[in-house]
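A short worksheet on the structure shown next.
Every protein chain of the complex appears in place save one, which is left out.
So that you can tell them apart, the chains are marked A and B in the order they are listed, and the count of residues begins at 1 in each.
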Amino acid sequence: MGGPLRFLLSNEFGLIVLVLLFGILFSTLSPAFLSKFSLYALGRTSAVNIMIGFSMMVVIITGGLNLSVGAIGVGAAMFGGWLMQAFGMPWVPGVIGGLAMGAALGALNGVIIVRSGLHSFIITLATMSIFFGVMIYLTRAESYREISPAFTSYGRMKILGVISPLLLVTFAVAIMLSVLFRFTALGREMLVAGANARAAEISGIRVNRMITYCHMLSGILAGVAGLMLVSRTGAAIPSMAGQLGQDWLLPAFLGPVLGGTLLTGGRLSVLGTLLGSFLVTMLTTGLLLMQVGAFWIQTYLGLLLLAAVLIDLARRSYLERRKLL
Amino acid sequence: MNQKFWQSEWFGPLLITVTAIVIVSSLNPSFLSPFNIQILLLAISVNAMIAFSQMIIIAIGQMNLSVGAIGGMAAISFGGMMEVWGIPWPIAAVLSLSIGLLAGIANGALCAYTGISAFVITLASLSIFKGINLGITEAQPFYDIPDTVKSLGNDTFLHPLPWLVLPAVAAAVLLWYLLFRLPLGRAILAVGGNEHAAALSGISVPRIVIVAHAISGLLAALAGIMLVGRLQIGQPTIGDDWLILSFAAPVIGGAILTGGHVSVAGTFLGVAIVAIITQVLVLFSIDPFLVQVVLGGLILWAVGINRYREVRAHRKIAAGAI
Partner (left out) sequence: MTEIFNAQGILKTFPGVKALEDVSVSLTRGSIHALLGENGAGKSTLIKVMTGVYRPDGGTMMLDGAEYEPQNTHDAIVKGIGVVHQERNLIPRFSIAENIFLEHLADQPLRRIDYPKLFQDAQRWLDLLEIDADPATPVDRLSVAKMQLVEIAKALSLNSKILMLDEPTASLTPHETDTLFGILRRLRDDGASLVFVSHKLEEVQEICDSVTVLRDGQNACESRRLDELGRQDIVRLMIGRSEMIPDWVARDRAEGQPVLELSNVSTKLGHKAVDLKVHKGEIVGLYGLVGAGRSELAKAVLGKFEITDGEVLVNGISAKINSVADAVGRYRIGYVSEDRKSEGLVLIHSVLENVGIPIWRRLSQFGGFLTNGTVRKHTVPFIQKLEVRTPSLEQQVGNLSGGNQQKISVAKWLAAEAQVLIIDEPSVGIDIKTKAYLHELIRELSDTGTAILLITSDMPEMIALADRIVVMNEYAVMGGFNNTRDYTEMSEGIMGLIQGDETAAA
């Protein structure tokens, strides 16, 4: 079948349509939605949410998941914040330190999962508790507020009046991830290891190493998200992802699941995750703007996730019946 | 049956529990004071309910992330019905339990009939239930809790045994009877052990999945209601911190996460171990934040042991044991 038709039936196209539809809906109902400030805020918030989605996506491709994204993200951000406050480090080494912490925690997850042969669910459930607990213990639950001003200025900077530099970082990461999984041997090997570990191993791929890399990458991306939040709020706050970092879980899964990343592993869509997370952020922002009960937002997001998986199910069975898949 | 009792999975936790009690009480005699025992039992009673609520889902080889959200929703319904509508507490309790039951049935039906993984379904429902909780309470607690409820949630009926022990023990006995003596419970474990085989034998897998989730919802709601009594306040945050514990206790008790095998006694002991450790951290004034670290560590340790046990058993069969 032809390329254009295939794209019209794809998840990504569906998401673009939804984004446009809701965009039109919100801007007609509330003109403030298209104001410069609102668009800027939307971009800045989605930058973080997309990054959280990426962080989960790169683990989902192994057929596993990472419940500790929030704990790692906060841990990395706190470590970065500590480096900047306690040693007065400039932001570049501080950020590198934070990302290194994210990578280390992610790699630790990966190593435990690979060595034990246990499912990542239970391992990352445990490490989520451990990472967060250690972080709170070490920081005494105190925030680091003396963050390099140069760093926090990025979080407030506006390019052309509406674009946040954070969004550009997210786009850059999206491009890097696309290149990684499409145009490098490493990324392809990670995907194959996730799709069918036994076949990958017999074909000469070091599966355990690839799975560890996926978790490490997840840790780094969670760290990026955490540090973006630091840049935006101007402080590294232990509670910025909620108790145990649980507040990140829903956005982390919403993006990839809406975007068509296969939960059984082996297939991903960077663009889909980006659009999925963006859609979620837009809905949240729009609903808040229209003041439709701020407290109910979580319910809407839950219903959205449910609707997304159900629609995806229907779409797949339709495509299968029409032999289009 | 032909297994020695010291080989069963609850023996390890029992040994640890007893050893921990002996060591801790010798270091700090106030540990075994009636008051402390009462506190300990209160914690164990509520937490056992939380753990059982997850255990029944582990039995069918799934997971339920929404245990805490259901508990929280039931808790604020309980508090709200009494404060806002002035409903007598027993009726409010029954109604809140029904809410938990319905929430569980909804989870189960979605898992059973869509084929979407329980993880995603319960992640979504976690968010929905928690959202309803926040939507109703706007994050404000219900303070007006009847004295009877407060008393039932804290006082003892036979010193130092608190009232809350009764529902916990009843739930444990009933669950054990269900899972190991009744066809319904065996069917739950059969679905967890080999879904395909269970279906071939005429067991309706969707029905069993729904039943398991319904029980889970009911137990979670019960835990929420018990906590309202214990905290003497209808807190919207009830349930927020249940997730880790709900998995820790069953796996410490030897439950296999792929399903088909759980231990009620083991889970109970798992809860006891967690409670003792938490108490110890308080008694020796160690940073309470470390509880999280210890809980996580316990999970890793327990799943490691269970895994080792499985691998070893497998090797034995490969070597032609029978």
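Going forward, a residue touches a chain if its C-beta (ideal position, glycine included) is under 8 Å from a C-beta of that chain, and two chains touch if they have at least 3 such contacts.
This one's a predicted model, so the numbers in the text were calculated from it and none came from an experiment.
Shown chains touched by the undisplayed chain in the intact complex: A, B. Per the touch definition above, the residue from B:Gly131, B:Pro162 or B:Gly193 contacting the chain not shown is B:Gly193. Contact with the undisplayed chain is limited, among A:Thr28, A:Ser153 or A:Thr184, to A:Thr184.
One chain of the complex is left out; on chain A, the residues touching it are 179, 183-186, 188-189, 191-192, 195-196, 198-206, 262, 266-267, 323.
If you put the missing chain back, the residues of chain B touching it would be 1-2, 181-184, 186-187, 189-190, 193-194, 196-204, 260-261, 313, 316-317, 320-322.
Convention: only the chains that are shown with their structure count from here on.
Per-chain Cα centroids separate chain A from chain B by 30 Å.
Residues of chain B touching chain A in their complex: 63, 110, 114-117, 119-121, 123-132, 134-135, 137-139, 240-241, 243-244, 247, 251, 257, 287, 289-297, 299-300, 303-304, 307. By the touch rule above, chain A contacts chain B in their complex via residues 65, 112, 116-119, 121-123, 125-134, 136-137, 141, 243-244, 246, 249-250, 253, 257, 263, 293, 295-303, 305-306, 309-310, 313.
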